[in-house]
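These notes concern the structure reproduced below.
Left out: one protein chain. Kept in place: all the others.
We call the chains A, B and C, going by the order they appear; numbering starts again at 1 in every chain.
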Amino acid sequence: MGHLNHADKSLKQRVARLKGQVLALERALDGGQADCLDVLTQAAAVRGAAQGLMVQLMAHHLRAHVAAPEDAGQRDSGAEEMTAVLARYLK
Amino acid sequence: MGHLNHADKSLKQRVARLKGQVLALERALDGGQADCLDVLTQAAAVRGAAQGLMVQLMAHHLRAHVAAPEDAGQRDSGAEEMTAVLARYLK
Amino acid sequence: MGHLNHADKSLKQRVARLKGQVLALERALDGGQADCLDVLTQAAAVRGAAQGLMVQLMAHHLRAHVAAPEDAGQRDSGAEEMTAVLARYLK
Partner (left out) sequence: MGHLNHADKSLKQRVARLKGQVLALERALDGGQADCLDVLTQAAAVRGAAQGLMVQLMAHHLRAHVAAPEDAGQRDSGAEEMTAVLARYLK
């Protein structure tokens, strides 16, 4: 299994945006006047951002552990890991 | 449209947990040694937490704006808002 | 719990379209030359159609069992049933 290196700036930017969305959600509730469907829209945006992060991580796994290895056996086990991830999260 | 009042402690606790999960995700990436499928599991947990928050907010809307009003007209418009939310988020 | 009456033509039309999509999926596989991503697109269309049917059924439940009853107790139990459905299917 590979490791995400420091270079992955775009992943960090995504997580920074996700953090900003959650902090905004917290402020909306703390204000005590938030409308439930407005807060629902913010919660759905957090869900969407987490989903986008998942797709980016899966794409990273696809490139690094399924397509890139020269050894066919490594590629097969990378494909199996990916299939397990899909079965788990595509519900 | 109603407003979420200060009393809604359990919503705030959910958002606090969600914030904790996103901060943990940030630390994992900053460490530079995170495994992509481990980070994927964390991202999926954030998605699940946001989803749970959405269900709680919808349940609040159901009680407060569809079931509770004495006026049938108010109940109908609360039901229509809810149907629009479902069509948008149940994809 | 209420019953869907014969009058619900639009529900039947949705299910008829869904059946057509599944039969087309079957023909694609029987042909033996189908491309996996083409068949995937068809399968995703069946998923989307089933999802749309779910939203329509939830909207029916909202109107008939949460907003419409004159008795507040009936409305509350309709709202509870709906919340259980959301928790189950909004994953």
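Operating definition for what follows: contacts are C-beta pairs under 8 Å (C-beta built on N, C-alpha and C of every residue); 3 or more make two chains touch, one makes a residue touch a chain.
Remember, it's a predicted structure, so these values are computed and weren't measured experimentally.
Student: Which shown chains does the hidden chain touch?
Tutor: Hidden chain contacts in the full assembly come out as A, C.
Student: Give me the chain A residues in contact with the hidden chain, please.
Tutor: Chain A touches the chain not shown through residues 48, 51, 54-55, 58-59, 62-63, 66-68, 72, 75-76, 78-79, 82-83, 86-87, 89-91.
Student: What residue numbers in chain C mark contact with the hidden partner chain?
Tutor: Chain C touches the chain not shown through residues 1-6, 8, 11-12, 15-16, 18-19, 22-23, 25-26, 29-30, 32-37, 39-40, 43-44, 46-47, 50-51, 53-54, 57-58, 60-61, 64-65, 81, 85, 88-89.
The rule is simple: only the chains that are shown with their structure count from here on.
Student: Taking touching chains as linked, do they make an open path (line), a single closed cycle (ring), a hub with spokes (star), an all-linked set (complete), or other?
Tutor: If you draw each chain as a dot and join those that touch, you get an open line.
Student: Please tell me the distance, in whole Å, between the geometric centres of chain B and chain C computed from their C-alpha atoms.
Tutor: Using C-alpha averages as centres, the distance is 23 Å.
Student: So how far apart, in whole Å, are chain A and chain B when each is placed at the average of its C-alpha atoms?
Tutor: The answer is 17 Å.
Student: Please compute the C-alpha centroid of chain A, do the same for chain C, then give the distance between them in whole Å.
Tutor: 28
Student: Can you list the residues of chain C that touch 2 or more other chains?
Tutor: Residue numbers touching two or more other chains: 91.
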